[in-house]
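Sending over a structure as structure tokens; questions will come in a sec.
Note that one protein chain of the assembly has been removed; the remaining protein chains are unaltered in position.
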Amino acid sequence: MSPDAVKKLLEDVQAGTVGIAAALEALRGLPFVELGHSTVDTHRALRQGFPEVIFGLGKTVAQIVEVARALGPEANVLVTRVRPEAAAELTAALGGVHDEASRTLRLVRRPIVPRGRGPVAVVSAGTSDQPVAEEAAVTAEMLGNEVDRIYDVGVAGIHRVLHKTERLRRATVLVVVAGMEGALPSVVGGLVGKPVIAVPTSIGYGASFGGIAALLGMLNSCASGVTVVNIDNGFGAGYAAALINRREEVA
Amino acid sequence: MSPDAVKKLLEDVQAGTVGIAAALEALRGLPFVELGHSTVDTHRALRQGFPEVIFGLGKTVAQIVEVARALGPEANVLVTRVRPEAAAELTAALGGVHDEASRTLRLVRRPIVPRGRGPVAVVSAGTSDQPVAEEAAVTAEMLGNEVDRIYDVGVAGIHRVLHKTERLRRATVLVVVAGMEGALPSVVGGLVGKPVIAVPTSIGYGASFGGIAALLGMLNSCASGVTVVNIDNGFGAGYAAALINRREEVA
Amino acid sequence: MSPDAVKKLLEDVQAGTVGIAAALEALRGLPFVELGHSTVDTHRALRQGFPEVIFGLGKTVAQIVEVARALGPEANVLVTRVRPEAAAELTAALGGVHDEASRTLRLVRRPIVPRGRGPVAVVSAGTSDQPVAEEAAVTAEMLGNEVDRIYDVGVAGIHRVLHKTERLRRATVLVVVAGMEGALPSVVGGLVGKPVIAVPTSIGYGASFGGIAALLGMLNSCASGVTVVNIDNGFGAGYAAALINRREEVA
Amino acid sequence: MSPDAVKKLLEDVQAGTVGIAAALEALRGLPFVELGHSTVDTHRALRQGFPEVIFGLGKTVAQIVEVARALGPEANVLVTRVRPEAAAELTAALGGVHDEASRTLRLVRRPIVPRGRGPVAVVSAGTSDQPVAEEAAVTAEMLGNEVDRIYDVGVAGIHRVLHKTERLRRATVLVVVAGMEGALPSVVGGLVGKPVIAVPTSIGYGASFGGIAALLGMLNSCASGVTVVNIDNGFGAGYAAALINRREEVA
Amino acid sequence: MSPDAVKKLLEDVQAGTVGIAAALEALRGLPFVELGHSTVDTHRALRQGFPEVIFGLGKTVAQIVEVARALGPEANVLVTRVRPEAAAELTAALGGVHDEASRTLRLVRRPIVPRGRGPVAVVSAGTSDQPVAEEAAVTAEMLGNEVDRIYDVGVAGIHRVLHKTERLRRATVLVVVAGMEGALPSVVGGLVGKPVIAVPTSIGYGASFGGIAALLGMLNSCASGVTVVNIDNGFGAGYAAALINRREEVA
Amino acid sequence: MSPDAVKKLLEDVQAGTVGIAAALEALRGLPFVELGHSTVDTHRALRQGFPEVIFGLGKTVAQIVEVARALGPEANVLVTRVRPEAAAELTAALGGVHDEASRTLRLVRRPIVPRGRGPVAVVSAGTSDQPVAEEAAVTAEMLGNEVDRIYDVGVAGIHRVLHKTERLRRATVLVVVAGMEGALPSVVGGLVGKPVIAVPTSIGYGASFGGIAALLGMLNSCASGVTVVNIDNGFGAGYAAALINRREEVA
Amino acid sequence: MSPDAVKKLLEDVQAGTVGIAAALEALRGLPFVELGHSTVDTHRALRQGFPEVIFGLGKTVAQIVEVARALGPEANVLVTRVRPEAAAELTAALGGVHDEASRTLRLVRRPIVPRGRGPVAVVSAGTSDQPVAEEAAVTAEMLGNEVDRIYDVGVAGIHRVLHKTERLRRATVLVVVAGMEGALPSVVGGLVGKPVIAVPTSIGYGASFGGIAALLGMLNSCASGVTVVNIDNGFGAGYAAALINRREEVA
Partner (left out) sequence: MSPDAVKKLLEDVQAGTVGIAAALEALRGLPFVELGHSTVDTHRALRQGFPEVIFGLGKTVAQIVEVARALGPEANVLVTRVRPEAAAELTAALGGVHDEASRTLRLVRRPIVPRGRGPVAVVSAGTSDQPVAEEAAVTAEMLGNEVDRIYDVGVAGIHRVLHKTERLRRATVLVVVAGMEGALPSVVGGLVGKPVIAVPTSIGYGASFGGIAALLGMLNSCASGVTVVNIDNGFGAGYAAALINRREEVA
């Protein structure tokens, strides 16, 4: 609530056009719904321009369903990290489309409004990084972006990524997903003049330490303009890409 | 070199308007200058739209001067991590302005073209985070952005940051700098619907482990849209903010 | 045994009212029962004012039953970390109430004496933190405290926790449970002037490292008066809260 | 500002006894003073019942002086982590007493009101832990507590701490400071039925890893009711002890 | 082979009483048997005075059987870390006694010669440390030592271990087993003037990090004379105790 | 594509013997095949002289089969980290030989050309290191090398490895595989004047931390000429050994 | 105080031969002297058979002098980790001999009673490990042991240590000191049938991590009977060796 809004409210109270109870309510009006186990943030769509996304990991099917319903019957909803064994039950209860590759459930009840200033490139280093890359891609698409998938172009065969230079440069923002040594964002970041969001994955073994090697590699990237999200956090990267890519007029 | 450019070059060769030696040269023409110790990337301005920034840490004064000169007499140059004791020598050799708070040297030879779509907010949690915050702010300014500094608004006195909500929301991109537990980006990320770049600082002691606590906190932020750079990497955050904020027409 | 008690005992020996064997016994009288596998501390109730709590993790059902019985038929007993598959067998052997949410078994044979100076607030950041929060809440209740549960008020939607400020301030001690970046105790600690016990949880993935991120965040809290217990240690937090909250007259 | 206060304010506006500007101001009135580098939280005394303590580490003498003055001429002020070489300059500017053992500067302008329900015991394991123990002790004293210092009673000579059992039991809250393996809080926690705040110190070498060994030992304490603060954080322990020990009638 | 033995051999060659082939063989004679997958060290009994112990973890039943047989039909053999599901098959093939508590298989074909100078005390902190303690105890027994088991005497109830002081002091060497904060060896080491071998266990959760907390605690023990073995390495502790305790005349 | 080749191509364009489209194609011709999920590098045989090896971990059977087929019907193919349960399906689809010890599938369609300058010794410390050692050995054999396996010669029985000195010295390159403390490469590296590739394994428990102890031991080897690969990376060691051992004339 | 002694005391009280005050005193009599900063354990000589050793690190010269004096004018005293710049002042105040190589000060006022059953071998891997090795050697000597120094016999030149096999085998206990990969104790442990105390040193760089690599190597030693002390803890190793080596009749 902006100071101007508060001033206007106070003037209305002074003028008698708004009663005390109503004013008190307006000053207090809290943008969330309490479910007991969860406090659903229904105003986030207003505040950030996107609906709430439900992080499926560690939630029961019942909890996911309840939260999804609390968002209202017309909301577009994205559930991430859907366990394969919960997918059928969820789609039965909520409808929508389950996508195995990205481990997501999508409920598209209203047309997705295109919001991006240009394509979001989702780039991955290896075959095994695909689930994380797809989570990023699907998230960006749900938030109104066109996505260009450029997969399996890791740095050990550097010509593979160089060959894609034009597509990389066409993107307005790039999500680069890699496990093992996590070097791909540095190379991509050096090739383009656009924001690069690096996503380390837990792909690897031994001294990859579940993605720490890739994470450290990306944090120490010698290419300027690279920022990093948590290990395997495809959703976070897709969401950040959507925020970056958002056209002002549809924000 | 784009495919179209190569096609054009080949057509010129076929037509005889370009000789073989010249064509070979063109295909080979490499956008860097070799200094022995450094290979200066003079085409980066073309490739990314910004001049090369010189990372001062671990370079001798002579090396910095040589690299700065290799960028040409008209380039705007930013030197970061300038050691206080090297500042006088550097300004004597290169001119420019040394700024102690941000540990930078700025050589502004041409007017800085405004490139941002809106203000970049640089937000910091504590007094001691200021050098990193200033490095981010100065970098963003050098790259053509208006910067709104919002300092010392850490989460232990949550009303301090809440009071700044309007200014936070006016920014098109936010750089949030914090040491210790690094919680500020989560709070800011929840308040705004804009990209947040989190910068952990090495401020703290004991189990802050030189910034690891803040870094982990930021990577695990429960607010969507937060991305992270290396500990104390104010430059990287300012650079990424500039890439994100860049108006298409001046890219 | 206090010096005065020893002095009294010696005087009794000197006076002949206590025999040597009895005195020796008194000086030796050890406040525990040996079960072979365990040495049950039956005097803890005297020493700390609370009964022994049985940590169920890593104990067989038979061991838990034997320890519970060694505490005497009238003791109130709390078993924590009860494996779901052991619950039926335990309640069959011991009676009592198994609570799935907190993973506890409670044997309430005598009325629980109210011991607190005020309510203990148990605050949690997310839905998945609930088992740990409930373990803290149930422990505090078993030890004679009124508990006020304030759940799912993580910092990414800061208005959720701010809305609860009055309830937070009414508590005499607060247990704040959070995973991921563990920022909630800092915010709560800044809002209230009461002891805050922070409990990191293992909720998260990737660089949360099984709760290390939250643990470090809490140890580095910029809010004064925050103390921390082990990852997922809801019991420890509830127990410490009870010690802090205890009214002198019922200690 | 409580809902009742807001309601009252609105009624006053409605009644015309409070003007819009004044009401707006009241709703906005922010409890801090902006110094540019710092945002001093002058209302903390109200909110938490104690004055702000200035953490001296990483602040210039000028910054400390400015913050101390912003707290007002009558405030009792505690500056911690005072560098020995800054002490003279600080006392010249601010007055007060510098204490080398605890690395603090105390400005006691008004009598310190006794606030504790009983003595705070500050217990240390070894000679080298003394600076941290003293920081805790001085902090607790400044906040109105009687402190009982019990030093150099580490567990390798277990009779030393056992001999102090009566004094330990007289305390209403205990701060236990130890480096190396950090075992003392477990032993003390088992001897008393009171809240124990464990403070790991960076004392040790090799695999003590700057206090990590002690920190982990304390977090894994097998004694119930032990909570932990950051390595070397004597101030935090003293502050938490004061919060725990506070008599309701003087809160 | 000692220099004297070599000298004697050479003299025999010179004298013609030993042929070249035999001498070459003697100089080469290698004290091991090659099984393909394993190179069994049959002379270790000679070299160290004890038979080889077979570490069962990561070996197939067939491999264990083959190695056990290679040690000869009269050797006393100890197999450690026997998986419960492999026990029946192993005893069927080799005979011997499987002990679940210590996870060992013992083949006692010859009377075990008493070798110790006094009893070995095996001391444990908690019920869950028992498997590791038993592995140490059984190992020491197999190597000819009398073992005094003192279990569940962790430091949180310090009177439990103090009550055992006399038994602790009677031992010539002590193995002290503890998980969580690993403080027991420090207390025991301070009570006795004998070698203490500390064994950290992986018992604990959260910040115990699988035994790291206990390991670090023990390495930083403030009691002199404490040495440490790997996490859960009951065998190693029992073996070292046997080496320390060995009477010279039976070495 | 070498500069000479480019020059030749340009001359052909100039001479009209190559058309623009063809030249453009030649300049672009990319040495890989896109499969959607994977980008198979078919020219690696040219570039490095060996066929692509398929890392089986984290790939579905269908993906492995598709990649194997993309390498062409005449290629020799090595699949590593074959899950036992996938072996039958893979051999049904592709033919070839599955080897359980090394967890590999080998498709030898053309005679393997001997490429080594001498034997590659693969040395292992313990029985449990065998799968990693075999992966190295099989890889080296598939790449045209004779392999000398020297197994179970760990340093605790130092005579075992010393006895093999002659065989160690005959090798032109040595792969030394060890878990636990990883000391074998130091000893071997001191015995021979040849390149030693050290492979830490995850064999061990407790403070071996899944191979970190062995990895650090090998990185800190006091023997010159030792280089290290990732934990359990038998393939990488075998591949590097093959590169080192390669005869120039068959490269 | 043993139960028998207590019984005897009680009988004396009953008999009137000991008064209450005296008995109380006897039961209380505490074996330490309080110095304010330190609580000197004067009875340790009785309890463990050795005088207290003063750990010099982190103590002022004045504190060391005061503690040394509290031990009595006839005690043999060993001060370890003596800073070179404090040596002159200490010897001026206390007398004794400062030894630079071991960083110790020795006050030998009474003849050192030989206490060992045989020689203690102190073995080191490299030249730089000497200070730690000497600390161990001097400690063992002060506690009544003959020491055999075997230095610079690291495993990269394995013949160096093999050449010393006879001397190694003559020792009754061995202290083995090594930095870098810390492999020497494994080799020595395999050569002898005696207790081996391994001391990791902080010698090394990069991935030696200040001695962690050596520490982990030693904890994972494949040789049975190896126990480990803290990084650089020469004193602890020498002390443990003395405890192990002690002849019963002089204990």
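We just call them A, B, C, D, E, F and G in the order they show up, numbering each chain from 1.
FYI, a contact is a pair of C-beta atoms (placed from the backbone, for glycine too) under 8 Å apart; a residue touches a chain by one contact, two chains touch by 3 or more.
Every value quoted in this text rests on a predicted model; they were computed, and no experiment measured them.
Novice: In the intact complex, which of the presented chains make contact with the chain not displayed?
Specialist: Result: the unshown chain touches A, B, E, F, G.
Novice: Which one touches the absent chain: F:56, F:131 or F:236?
Specialist: Candidates F:56, F:131 or F:236; residue touching the omitted chain: F:236.
Novice: Hey, which subunit B residues sit against the chain that's not shown?
Specialist: For subunit B, the residues touching the absent chain are 28, 30-32, 36-39, 41, 44, 57-59, 63, 200, 202, 210-212, 215, 230-233.
Novice: Contacts of subunit F with the missing chain: which residues?
Specialist: Residues in contact with the chain left out: 2-3, 47-50, 53, 117, 166, 173, 191-195, 197, 215, 219-220, 224-231, 235-237, 239-240, 243-244, 248, 251.
Novice: Can you name the residues of subunit G that touch the chain not displayed here?
Specialist: Contact residues on subunit G toward the absent chain are 127-128, 130, 151-153, 157, 159-160, 163, 203, 205-208.
The definition used in the following text is that only the chains that are shown with their structure count from here on.
Novice: Relative to subunit D, which chain's C-alpha centre is the most remote?
Specialist: Result for the farthest chain: F.
Novice: E-G versus A-F: which has more C-beta pairs touching?
Specialist: E-G
Novice: Sharing more than half its contact pairs with D-E, counted by residue number, which one of C-G, A-B or B-C qualifies?
Specialist: When the residue numbers line up for over half the pairs, the pair is B-C.
Novice: Measuring from the mean C-alpha position of subunit B to the mean C-alpha position of subunit G, what distance in angstrom results?
Specialist: Comparing mean C-alpha positions, subunit G is 55 Å from subunit B.
Novice: State, to the nearest whole Å, the distance from the C-alpha centre of subunit A to the C-alpha centre of subunit C.
Specialist: Comparing mean C-alpha positions, subunit C is 39 Å from subunit A.
Novice: Indicate the residues of subunit G shared as contacts by at least two other chains.
Specialist: Within subunit G, residues 3, 191, 212, 215, 219-220, 224, 230-231 contact more than one other chain.
Novice: Which chains touch which?
Specialist: Contact pairs between chains: A-B, A-C, A-D, A-F, B-C, B-D, B-F, C-D, C-E, C-G, D-E, D-G, E-F, E-G, F-G.
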